[in-house]
Every structure is written in C-alpha cells, then in structure tokens.
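First, the structure itself, so that you have it in front of you.
One protein chain is absent from this view; the other protein chains keep their places.
And then chain A:
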Amino acid sequence: MAPIDAAAVKRRPRPLSPHLEIYRLSITMVMSIVHRITGFGLYVGVLLLAWFLIAASTDAAAFGVFAAFIQSIVGQLVLFGFTWALFHHMLGGIRHFVWDAGYGLDAPMRDRLAWGTLIGSVALTLIVWIVGYAVS
C-alpha cells in the first residue's frame, strides 16, 4: 500500500456543514442574533455609565463635560441606543426564562415571543424617552 501524502490530505478542502447564509431568516433567529449584539453593545455602554459615575463623583466641571456630551445630538443618539439595547436584552432574557421554564416553545408562540421582544423593546424605549423629555 502506498504511503499517504499527509500534505495532500491537508490541502484537500474539508466538507463544511451549512452555515447561517443558507437559511431563510426567521424572526426567532434574528432576535437571537440581536440579543447577542445588544449584549455586546451594553458591555461597551457600561463605559458611558462609568463616565457618568466618575464625573459625578469628581466635581461640577467634570460633570459638566459629561452633561454637555449626553445632551448633544450624538450623546442623545447613543443614550437612545443604550436604552433600546437594555430593554431588548432584558425582554430577550425574560423570553429565555419562559423557555427555560418549559413554556412557549411551540412554533406560533415562539414567533409571538420573538415579535413581542422587538415590539416591547421599542415601546418601552419610547415610553421612557417620552417620560424623560416630559419631566426635563
């Protein structure tokens, strides 16, 4: 029997299992991906919380710099995104608790929960921002 050429075997492309791009997008799949993205975003967003707390603990001048940023257009957009990410990740987490408890796993219910995550997160974000602008 001829010896096996290890290098030739290595070069041969290995078969790959189908990945994300071959599947039709479903709402549960999109919400799963968004859950991870919002989690990542919140991780970065903690920098904003740290800046806020450090500024408030330093002095009025440092707090003024933070306040000027957060009241700017960019700051408001970042804060709006943070609010939505917080609510989306929160509702996504509650959805996972429902599933972990063994409920809502059938096809119509999991789709409803996924849409609920999206609609609920947008609604809660808008409510918080409307209240925020009303009291300020």
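Basically, a residue touches a chain if its C-beta (ideal position, glycine included) is under 8 Å from a C-beta of that chain, and two chains touch if they have at least 3 such contacts; residues count from 1.
Basically, contacts and distances are computed from a predicted model.
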| item | value |
| --- | --- |
| Among "Succinate dehydrogenase hydrophobic membrane anchor subunit", "Hydantoinase/oxoprolinase family protein", "3-isopropylmalate dehydratase" or "NADH-quinone oxidoreductase subunit F", the UniProt name of the subunit that does not appear here | "Succinate dehydrogenase hydrophobic membrane anchor subunit" |
| Touch criterion as defined above, residue of A:Leu42, A:Val78, A:Val98 or A:Leu118 at the omitted chain | A:Leu42 |
| Chain A residues that touch the omitted chain in the full complex | 36, 39-40, 42-43, 46-47, 49-50, 53-54, 56-57, 60, 63-64, 67, 83, 86, 90, 93-94, 96-97, 100, 128, 131-132, 135-136 |
